[in-house]
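Sharing a structure, written as structure tokens. Questions coming.
Missing here is one protein chain; the remaining ones are kept as they sit in the complex.
When the chains are written out, they are named A, B and C in that same order, and each has its own residue count from 1.
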């Protein structure tokens, strides 16, 4: 559920011949919001809903859910695989290009040939979605926050919250806290301990370093680091072994998307518990429900979509393999659906 | 989308031998909420979610959605047909008895034989759901209100809002405003004009009555009456011709349930507009999307489920046939799926 | 709320929605628009726009003075556009005009009826009036308007579904 640095780099693919036909449309007098067009898709918001239309179809998503989903899609650089905003609308990452779709992962739309999709250069669509998020997010709403931590997104245009939506996701190159690498989180840096992690120990590892090994001997309190996360459902890289990325995150309420995996994705529950709804990636049919408690580790297969529910804010270690050869394997169908058979 | 007086009467069926095995469980120390049991189903709430379990399965629903759905189910006396709280959980009305189900209208659950259902006497389940609503609704939350009109439902137990959930649905016997029948709505009676209908004319029909015809010659301003509705998605009977019930209602945001029709149900859009998602009743597969603007009239067939979206608070006339012979026809399969063929 | 505008339709200003199909037949939704129906109707032609077993909703164009109607059961009329007067007479012998066991309204071919005046109602937009059992009623509208009947299918009910309802996906 995290992205690799590699995929971020691949978002800018100057050789791509995919569409760059995106457009910021005028402000609606009644609501104060702009509309946005990407090829045949037009996106509008009103007081309660995002309204999406394309040649032959329309769709409505409550705007709180839409903004939370769009925020992740942007923050993750379109992410691995499929980001279902809901059962109808979403994006597919092709690593440098991205497909915007309606009904592509919905049996009924596909069987009736009512699904619609268009492929864009990632940088073009990313620019449009960032403009959209900036325009559609009012001053009281933080799409990264849990519902008990933010105001409501409803109503007519009412200010902006650029500080919330422009948060930079930190990615460690080797490990958080190493000299020159991603910094620790502190009160001073604007990362207070979250209310739901008030009891998490803030002690630091006892490190004795011999002179000359300051860049090698290093440790940090990962749980304290996660207790200071100011966002939910937004993995960030904390330690790196080759393409093996530990991407822990803090989770509260509902994962704002149904993530359609294109590869195996591992979850190690570090604290508290999350329930996962697992549905078939292609059809959306329920397949399983996973309850993960502290210490549980499991894999999401490559042919499912998943959505998580966490009442108590919890710490989840998302473990990804960011190898650039995996998109090729996915493309030619040789990527495994499950990581281990036994 | 409304209920008949008949079905309300039928909710008390002393001859029923269906289960009355319901139980109010103790208060959870951590959250302050009670749990509730109906046969094999156990329902718990926490800070964010309603958590439902049954032999062989569990399910999670965000508690705002759950309370809004439960409120309609209770207010409508289990209603006509199927009340889907979401794609998994809900109730089926058998008029005197009611089935609580998980997965019964979900292809994947049924095909895997993971669906579960139990049948109760309506009065027993109604009592339990009323207790549940009373316990789970905090003081700031009104499950009948639109999101911009109410506080949030989240968090631990925090007071009650019995005034909101005990609102009595008014049903006219002949017509609103006739002497002795359902009264008009006024400021004094606690029904101010809703903010979203501030521009609706409050004029009254000019009525000249000859002496002796005071009980016959009568008219009222239906639009003004609806502009003073203090609830959303809650039809109430305004005029009656035999079993023909005009059940207008004011709608804002999202219909909190997917209503699975057991008979044809007509919608006349009186003001503004509503988008309807229409899915197959049995499988949940999308079938159509209906956009209804002022003056549009259409029928929801008997084999679908529908959910509506209204940005601007709108006036919808739900037209029902409350004939007691229809449940029989449904039971023996002779009720028509569409009301007119042409 | 500042600047709130509630959109009611009218003969002169309505915007019809419609059924967008994923996998279905638009006919299943019997979708029409009462203003469009009234626009193309003769004055006081009572065209069914909704039907549920024997019960119907009829839409009519109110324009000029109608003939008298009566009915063996209650009916209700809702004004959706314009201003319509309702004149009510308590018939001395309603059974001379309508079978007491019958359903639906009947049109009376006479201009003057034996009975007592019950009253007169002037309906504006959104106003609803009772048309009680045993009364005769007729309408007058100076300007074209739209009224709707809650009643039962009868001899005055015009059904022309194929010409008023949506048959293709929008």
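Operating definition for what follows: contacts are C-beta pairs under 8 Å (C-beta built on N, C-alpha and C of every residue); 3 or more make two chains touch, one makes a residue touch a chain.
Note that the structure is a prediction, hence the values are computed from the model and not measured.
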{"item": "Omitted chain - touching chains that are shown", "value": "A, B"}
{"item": "Per the touch definition above, residue among A:178, A:231 or A:316 touching the missing chain", "value": "A:178"}
{"item": "Residue ranges of chain A at the interface with the undisplayed chain", "value": "174-176, 178, 195-201, 203-210, 213, 216-224, 227, 238-244, 246, 264, 266, 268-273, 278, 285-301, 312, 315, 319-321, 323, 337-342"}
{"item": "Residues from chain B at the interface with the omitted partner, ascending", "value": "57-58, 103, 108-109, 111-112, 114"}
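Throughout what follows, only the chains that are shown with their structure count from here on.
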{"item": "Between chain B and chain A, distance of the C-alpha-averaged centres to the nearest whole Å", "value": "35"}
{"item": "Computed distance of Cα centres, chain C from chain A, in Å", "value": "54"}
{"item": "Chain B: positions in contact with at least two other chains", "value": "285-287, 289, 291, 312"}
{"item": "Residue numbers of chain C (touch at least two other chains)", "value": "20-23"}
